[in-house]
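This is the structure I want to talk about, given as structure tokens.
All protein chains of the complex are present and in place, except for one that has been dropped.
Coming up: chain A.
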Amino acid sequence: MNTPYLTFDRITKTFGDIEVVAPHFDLGIEKNDFVVFLGPSGCGKTTLMRMIGGLDTPSGGEIRLQGVPVGPPDWRRGMMFQSYSSFPWLTVAQNVEFGMRYRHDLTEEEKLARRDHYLDLVGLYEFSGAYPNRVSGGMRQRVAIARTLASGSDVLLMDEPFGALDAQRRETLQVELRNIQKRDAKTVVFVTHDVEEAVFLADRVIVFSKRPARVVADIDITARLGADRHLDLRDSVGFFELRNEILRLLRKSGAGHE
């Protein structure tokens, strides 16, 4: 049996007396999988992501990427934060470009091309020269999305990335993200509170309990819906059943999800 691409091996994590993940937390994530974390607010999803990214270290156990314990952050594990920050002194375009600033394997032209490509993807091309404080909250969020994607990391850690977007933009970006992930063979760990978003995007949905986080359910979405996702899927019976199943699980795990 192969060891997974990314493994949580007997992880414990505490902040003072607060136990964030249940003792001996184990989880394996396969390469090129789109994994969505669902769970009650405060259960430890962000903390798990931060540990993968190297921003927090486990109190015990080890997180390994391709068998190697993860170290301090680097661009191969890209993180998109829940608060969608961008740098106020850089324009929208410069912020996206900053995503590649420390990648010396790309030429200047490649960086500019990528920058424009992702600006266009999130629909911000005409706001290239604007400063973040002058654009709306949803636009700032798209800056952060474009910056994260432009960085070209192999592992994408996205913490509620589509939270503040309008429904239509959200659908577009969901489809695009799924396409990028499959095309560029990325491994994505994605947190959301939106169950339909989870089912639509994920190859695999992991439902967590209340804090301390424990895996309540591990659902193989691709086995039931297939890998090919398009917007019509949302109207299918299979999609609907999965959604209700997960909502029931979440209700049982103690969250107030609608």
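In the analysis below, contacts are C-beta pairs under 8 Å (C-beta built on N, C-alpha and C of every residue); 3 or more make two chains touch, one makes a residue touch a chain; residues count from 1.
Definition applied: contacts and distances are computed from a predicted model.
Missing chain, UniProt name from the options "Carbon monoxyde dehydrogenase small subunit", "Sulfite reductase (NADPH) hemoprotein beta-component", "ABC transporter permease" or "Cytochrome aa3 subunit 2": "ABC transporter permease". Of A:P73, A:G123, A:G138 or A:G163, it is A:P73 that touches the chain left out of the display.
The chain omitted from view is touched by exactly one of A:G61, A:G99 or A:P212, namely A:G99.
Listed for chain A, the residues touching the missing chain in the whole complex are 53-55, 72-75, 77-79, 81, 83, 85, 87-89, 98-103, 131-134, 147, 151.
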